[in-house]
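These notes are about the structure you will find just below.
Only one protein chain is missing; all other protein chains are in place.
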Amino acid sequence: MADSFYRPNGAQWALSSPALALFLGLLVVPLALTALLSFSAFHEIHGIQVGHTLGNYLDILSDGYYYELFLRTGAMALGTTAICVLLGVPEAIVLYRMRPMWQGVFFVVILGPLLISVVVRTLGWSILLGREGFINTALMSLGLVDRPLLLMFSMTGVLIALTHVMIPFMIIAVWTSLQKLDGQVEHAARSLGAGPLTTFRRVLLPQLLPGILSGSIIVFTLSASAFATPALIGGRKVKVVTTAIYDEFLTSLDWPLGAAVAVLLLLGILLVVIGSNRFMERKYRQVFA
Amino acid sequence: MSKLSIHGLVKTYAGGFQAVRGLDLEVESGEFISLLGSSGCGKTTTLQMVAGFVEPTAGTVRVDGRDLAGVAPEKRDMGVVFQSYALFPHMTVAQNVAFGLQMRKIRRRELDERVAEALSMVRLSGLESRYPSELSGGQRQRVAIARVLAIRPRVLLLDEPMSNLDAKLRGEMHVELRSLQRRLGITTILVTHDQVEAMTMSDRIAVMAKGGIAELGTPQQIYDRPNSEFAFKFLGLTNELSGQVLSVGNGTASVRVGQACLPWKDAGLPVGKDIRFFLRPERIRLCPIEVARCRASVVTRLFLGGVWFYEVESELGSLRMTVLNAGLAQPQEGEVVGITWNDDDLQLAGAEVGHG
Partner (left out) sequence: MSRNIGRNGPLAWLFHGVFTAFIVAPLVVIVLVSFSDKGYISMPFEGASLRWYRAILEAPELVNAFWLSIGLGLGAATVATLVAVPAALAIARYRFIGRDGLTALILSPLMIPHVVLGVAFLRFFSLMGWTGSFVALLLVHALIVVPYSLRLTLAALAGMNLEAELAARSLGASRWTTFRRVLLPLIVPGVAGGWVLAFIQSFDEVTMTIFIATPGTTTLPVALYNRVSLMTDPVTTSVSTVMIVGTVVLMLILDRVVGLDRVLLGKK
């Protein structure tokens, strides 16, 4: 293995120095300053105070509002992840089983929206979900409901729109697992006496699990840190951590408190990512060596 | 121990491509039969129709007289060994072998016994708790074989099972699998493009071409006395020669080939007819020039270990020949030698092939 690499001679650091400069100067320093900011006190008239205090964190921990905020954010992210698994896994399998020509077409249709602005996609959903939006108009004219459903400014609406934004990531992750699948295992299971359902449950699904898990981590963390979709669809009714930080910084101007919430969000997400990666490594090291 | 009958089997794909066109084959109980052919000849499609993975467009597959049309693969009781082995990577060796038994709701004690028995048959005892990713290619293949032997299938279907093994291991597996199959007496179909594999293992070989069987017989029959020119050219190496019938009389004919005149034992040929015929390289022998049928000069000499391979320029034209390496002195390149063969070794091409 070592033979296939150039011997390190310092050139590697010269090559990566622009990246290091950019990331140290514009990422590490600002993040460190933000962490520092979260330990500063805030005065309503005099603004940010000099000195260090745990006050912001104590305020957050002693306030039920923040518990609710984090719980709601977690529930939203978890809900989105669950829907993405339930819809994304079958869709990935359907795509896998298509002829190559159709695969090419539907990859563009289904994964292409990833490249379209989140604001645009969310706008589309707010047009569809509104009180007089197209979904309600259609449901009413079909006589399926007699009063418009409250989809805008509700968790349901946020989940629908977030699923739309996140599901391509799940499909990509499951697809990666499907690519590693030996195409003949399904035949093998069937010829050994397993019906289609048993084959799916005992042979296909366990092999897709690593993909489903890594897709879930991506979808969960991106949902927990999504801003535009919960802000535009959920509004004030469905306030989550990101929209609260936005208000803290740009409306109430309590930057230290906002910074503390941001630090907690970042820590929470790092914890989920690192924790689940550890779990997966432990679980699958032997099987997929 | 079951008898398998395939009758009028056809597979036409959307778009009109005919992968298999009207195949008939009777596999006797306990017989080992190979479907031999190059890629695209329809051999794998045939196997998949027998296994139930692909639905035939027409024709029937019967096991012990029972028509399998519409029977799902999981109800067919066939053991399939795949080219990629298709092991379940998330299950251990033992779990892989147990899978088919669990599907048959075999009870725990018997299941454990049969898993152990199958693994010992393929000499894998002791590796029960390994995952496929922790095994060598040869071991993986043994797991695949144990997995189907465990369910004691009526018919064993082998889909190019050795093509991912290196040459030496492949040779060992041929012998081992063949003796296992004999001992258990399982009716077996092997799909392969490897002639040596087909000849070493099979009771009979079906040479396939263009979706049908071109030649069917024991390995020796189809190699030495095939009914079709296709089979003769497909199997092994051969020299193809052409000539013209000069004269006929006294029960023999005389044929001009190149600058030479060969006696031909069959007098049924019309004078002046252009004929083509074959001569296998291993049927040509070196001999003293005085008793030779033909003189030849050595153009190329290659040492292949067990045999010497020669390309010689003779009065008949350019010929390829092999000589067993019996430790004797061999002629050098450029040397003039005498060569000979038996009359029976000449195989006339065309309709009369098979009558020498």
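Brief remarks follow.
In order of appearance the chains are A and B, and numbering begins at 1 in each one.
Criterion: a residue touches a chain if its C-beta (ideal position, glycine included) is under 8 Å from a C-beta of that chain, and two chains touch if they have at least 3 such contacts.
Given the structure is predicted, the values throughout are model-derived calculations rather than measurements.
Of the listed residues A:Val85, A:Leu192, A:Ile212 or A:Ala262, the one in contact with the hidden chain in the full complex is A:Ala262. Residue A:Arg97 is the one among A:His43, A:Arg97 or A:Lys180 that touches the chain missing from this view. Interface note: of A:Pro18, A:Gly51 or A:Gly143, the residue touching the hidden chain in the full complex is A:Pro18. Within the whole complex, the absent chain has one touching residue among B:Phe53, B:Phe309 or B:Trp341, and that is B:Phe53. Panel shows chain A; residues 2, 4-8, 11-16, 18-20, 22-23, 26-27, 29-31, 33-34, 37, 87, 90-91, 93-95, 97-98, 104, 106-128, 130, 134, 161, 164, 167-168, 172, 175-176, 183, 186-187, 190, 196, 221, 224-228, 231-232, 241-242, 245-246, 249-250, 255, 258-259, 262-263, 265-266, 269-270, 273 of it touch the chain omitted from the view.
The rule is short, and it goes like this: only the chains that are shown with their structure count from here on.
Measuring from the averaged C-alpha position of chain A to that of chain B gives a distance of 56 Å. Of all residues in chain B, those touching chain A in their complex are 51-53, 72-80, 82-90, 99-100, 103-104, 131, 133-134, 147-148, 151, 157.
Chain A contributes residues 182-185, 187-195, 198, 202-203, 206-207, 286-289 to its touches with chain B in the complex.
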